[in-house]
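Shown here: the complex without one of its protein chains, the others still in place.
The block that comes next holds subunit A.
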Amino acid sequence: MVPCCKMSYNKKHVSVTLPGVRGLSSSSGPRVCIVGGGPAGFYTAQQLLKARQDAAVDVYERLPVPFGLVRFGVAPDHPEVKNVINTFTQTAQHERCSFHGNVNVGKDVTIDELRQAYHAVVLSYGAEGNRSMGISGEDLPGVFSAKDFVGWYNGLPSNKELRPDLSCETAVILGQGNVALDVARILLAPVEMLKETDITQNALEALAGSKVRRVLIVGRRGPLQIACTIKELREMVNLPNTRADMLPADFEGIAEALKDLPRPRKRLTELMMKAAKEGGDDKAEKCWGFRFFRSPVEVIAGADGKRATGIRLALNKLEGSGESARAEVTGQLEDVDCGLIISSIGYKSIPIDPAVPFDPRRAIVPNEMGRVQDTAGLYCSGWVKRGPTGVIATTMNDSFDTARVLIQDMEAGKLDLSVNKPGAQAITALLQTRGVRTVLFSHWEKINAEEEKRGKFLGKPREKLLDVDEMLKIAWS
């Protein structure tokens, strides 16, 4: 039986269609490009592939390695949260999906070039910047953004030289969300616990030699406005060899408010109050605590002016109540001695291409339900669409919403699917002329195998490669 072979002509090129041959067909189905290989990108891809049997999806990622914050953000002691990687791997290995790492969209290839090669482009590149506190001394040695600190212990290549100095006794974290609690927990967790995780070896060694014994987690508002969730709080309360150290004054009036709270907030507050009251084992060597109603106003430098030795906090009072309560200044100040200051007040998206509208105030790509404003064929999902909050599940739901909207637009004829688009073939060729070679998923699998091999040697699930050049060498070996 001779396999049937079809030749078709269109304006630009002759293409040969062979049944079952992956990647060579000039498919008549929609071709979609996704910018960003993290959860948003993969969940959007997954939904598109499921909804349209004729869709081909290509995921572009700047790093040689996929998975974004699942790899670089989720704490090393939360490996079960990383199980989603199995789902993403299945998506990447799908016949109609291809992964292209080592591509810097905005620099190696423009959004306009992608829009020419695809029927639709989805921006899922997340939030790689961080919100600054906007106070003097913020750039002194000893002050870090939580994003960089987390990137450091999670092996993000651009944070490998961070070398935080952990020789001080007290660390102050500004912000009280789950990221702040992750940082506190990693700073105080016993090394025995950490050494079997995928935390990087250099971070592990630094933490093993750390003198940090006290971590204060500071928030502008009160206990009823705290942004972390109960799971993370419970982990702090249960940390071995640590005790909780809070200020009773911060909890005035809270017990009375409990009965009217919705269940999640109530359980969280009850646990906090219990920790505040009971404290924990007095013999514990390490302690942690929340400090409420305080905003940073200045980082205090040591006598030589060369590094942070403390932080000046302004005391607030609360106007209003519940989620919308606001912090108002009272004029009072308080200085806290500390040698490590970590600002955990939020990530921030940045514009990657001047052709894409960007709202600098909200730091997102302006959009209507995932359709980028005034730009047909351009969509967004994940943090770059909604802002940098939420867990993986939130991003999953959001990505499914964007995929649904894109499919609707396809079916309503808003995207012209009658014109053939060349997709990855054209982009890869273009990148080649610019000296950029892509990392395919099979190449990532080599990096993955190498990391697992090195990890095994150290008794860890993996030892992450920290250097992009090393990643590329192994990928293409």
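FYI, contacts are C-beta pairs under 8 Å (C-beta built on N, C-alpha and C of every residue); 3 or more make two chains touch, one makes a residue touch a chain; residues count from 1.
Just so it is clear, contacts and distances are computed from a predicted model.
Student: Given the options "Proteasome subunit alpha type", "GPI transamidase component PIG-S", "TRANSPORT INHIBITOR RESPONSE 1" or "Ferredoxin-2, mitochondrial", which would UniProt use as the protein name of the unshown chain?
Tutor: Protein name of the absent chain (UniProt record): "Ferredoxin-2, mitochondrial".
Student: Of the residues A:V191, A:A255, A:A393 or A:A429, which one touches the chain left out of the display?
Tutor: Residue touching the chain left out of view: A:A393.
Student: Among A:Q90, A:Q332 or A:S442, choose the residue that contacts the chain missing from this document, as touch is defined above.
Tutor: Missing-chain contact among the listed residues: A:Q90.
Student: So one chain is hidden, and I want to know which residue out of A:V81, A:L166, A:L318 or A:V405 touches that hidden chain in the complete assembly.
Tutor: Considering all chains, including the one not shown, the answer is A:V81.
Student: In the complete assembly, which of A:P141, A:G209 or A:P264 touches the absent chain?
Tutor: Within the whole complex, the residue contacting the unshown chain is A:P264.
Student: For subunit A, which residues touch the unseen chain?
Tutor: 20, 46, 49-50, 53, 78, 80-81, 83-84, 86-87, 90-91, 94-95, 178, 227, 229-231, 234, 262-265, 267-268, 323, 386, 389-394, 396-398, 400-401
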